[in-house]
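Here the complex is missing one protein chain, while the rest keep their positions.
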Amino acid sequence: MPDCQRLTTDGLQALLDALRARGYRVIGPTLHDQAIVYDDIHTLDDLPAGWTDEQEAGHYRLTRRRDAALFGYAVGPHSWKRFLHPPVQRLWRARHEDDEIIVVAEPAEATRVALLGVRACELHAIAIQDRVLLGGDYRDGHYQARRRDNFIVAVNCAEAGGTCFCASMDTGPQAQHGFDLVLTELVGDGEHRFLVEAGTPEGREVLAELPASPASDAEIAAAEALLAATAASMGREMAAGDVRELLLANLEHPRWDDVASRCLTCGNCTMVCPTCFCTSEADSSDLTGTETSRSRHWDSCFTMDFSYLHGGSVRASGRARYRQWMTHKLATWHDQFGTSGCVGCGRCITWCPVGIDITEEVRAIRETRDGAPT
Amino acid sequence: MAARPDRAPPGDPLTPRVVRVLKRRRDAPRTVTLDIAADDATAFQPGQFNMLTAFGVGEVPISLSGDPADTNRRVHTIRAVGPVSSALARLAPGDALGLRGPFGSGWPMAAAHGHDVVLIAGGLGLAPLRPALYRLLAERQRYGTIALLYGTRSPDEILFRRELAAWQRRHDIRIGVTVDHAPSDWTGHVGVVTRLIPGLALDPANTLAFVCGPEVMMRFTIAALKEAGLGDAAIHLSLERNMKCAVGLCGHCQFGPVFVCRDGPVLCHDRLGGLLGLKEL
């Protein structure tokens, strides 16, 4: 960790102030409805100090920590797509005047947004959505505008959640790139401090304004040990190397029927997934018919309407819809975008109301595929 | 190997332009063809589609069915099946609608230079093939033998009847029309469209097939073409899936690794592997 600086909690407040002074709206983890969700942050008091989460398949509970760590939990039900690729986006409005129709595109919203507390898996998720929404012939102008002016403060994970498997997906727990600043929170020895490194020129500029001091070798060693311990204590794992080939060779595996018998096709997994990007569009008009508009909203491949064609759904069974979601995420995403669509954050496992575990489903197919030892 | 524009056309791809209906013709029960005044001179490729908006109702993908050489109008053949297509099919000359496009890949017209080409259409699938036929006939000397085989439900559902009759009188193209059932005054063919393939005596090494129709029809047509000796790389299909954005951003039209709107709708069969036979993919 070269050029590693240390900040106190006051120093972290100074970071918030510096970002706000630069015109950034700062969004970060807050406590709301017994979950840690992303919202506006004004002072350190807005952060969930001293809280952690218990996560298991279909299970999420907040509990108190013994210390006052500000980032002592794993990811919650929100992801940053809520702000970068929001759930509802108006696309245009049309005014009907006499015989004329005037269509006005919704202007792209370009706000300066700082994201505070972005985990390594989430940096990867943002990079994946960048490829999906900005990497092709056609770009999503709204996403592009929202991504243009971001300041990203990443946080290295000091502990793994019960459903985390970023170590398997090679997406964490340490932030490698895609941030302006990265923090590692140290709460031991009765002293609360943050190691901080810059990843961009703007990050260095901001860091230079903060009351930071050089980190000691002991602090750097402690941070490295912490990250190694996190990597070694993942709640889940997935053998990801050949999962694309595994799933594409097993599109008719009986396990799809098995998982379909448990899946409620509620779509929770797609809503909490930080890379799921699918949207649908809805047109509406006012009562007089003088103004019409189109909005797009998050959609899920678990709905019947998603694949609607000529009076019916192409994927009518739960089996087909679960298979579409999982094979897209883990297999065809590679064909489409050159990466996996899964970052190992574990949200789909935690927030599945019946506790379906994507790592377990992959394992079950692997162990019972054609030619597997029985 | 499907033809594809070099890059996205300029402008906001998600906002429709307002265009006007020039002419409306009834082609078959519940099926009309709209000529829409072109708002720009952008050429489209045979096989591409536009997104058409009935304001306040919604938007649907409709393939271009007119002559690609005619830059004054955009022609769309629409069957009224849902609320949006029904609203579009009710439009009269002078009415306004929204248009985005053209989108997607086209038939591999250039790759077919010097080859025999057989177009096989099922039902409304004749609409996206008609621009290919206009192009083939406009550049007749570039191609070998040309044939169009067209299967539909019954004689009263036959699209573009007068044009078909005119093409049937030409000596430089073979036209075969067959229906699933007919009243007794029908003297044409009755039976599945693939029955007309053997009569063409295709040269499998030198023939490209462009196929468009319902998926079941395309599956049995592929089987018949392969029986006639054509390879997967010689068979091109126009696929259909639910499309919302038409530019590869909304995720709806996925078919395995393919985004039908962006990679298709025209795709070479060798790209699809065995996926076409897979249930509920």
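Letters are used for the chains, namely A and B, taken in the order the chains are written, and counting of residues starts over at 1 for each.
Criterion: contacts are C-beta pairs under 8 Å (C-beta built on N, C-alpha and C of every residue); 3 or more make two chains touch, one makes a residue touch a chain.
We adopt the following convention: contacts and distances are computed from a predicted model.
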From the options "Ferredoxin", "NADH-quinone oxidoreductase subunit M", "Amino acid/amide ABC transporter membrane protein 1 (HAAT family)" or "Cyclic nucleotide-binding domain-containing protein", the chain left out of the display has the UniProt protein name "Cyclic nucleotide-binding domain-containing protein"
Touch with the omitted chain, as defined above, among B:41, B:92, B:201 or B:216: B:216
Quick one: say which of B:182, B:200 or B:275 touches the chain that got left out. B:182
Among B:98, B:131 or B:151, which one touches the chain that has been omitted from the display? B:151
Chain B, residues in touch with the chain not shown (by the definition above): 30, 79, 81, 122-124, 151-153, 157, 180-184, 186-192, 195, 199, 213-214, 216-217, 220
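Just so it is clear, only the chains that are shown with their structure count from here on.
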Centroid spacing, where centroids are CA-atom means, of chain A and chain B in whole angstrom: 40
Touch list for chain A against partner chain B, complex: 91-92, 94, 96, 99-103, 105, 132-133, 136-138, 140-141, 251-252, 277-285, 289, 292, 294, 296, 299, 301, 306-311, 314-317, 319-320, 324, 328, 332, 335-336
If we count contacts the way the header does, which residues on chain B are in touch with chain A in the complex? 7-8, 12-18, 53, 55-59, 81-82, 96, 98, 240-242, 244-245, 247-252, 254, 256-257, 259, 262, 278-281
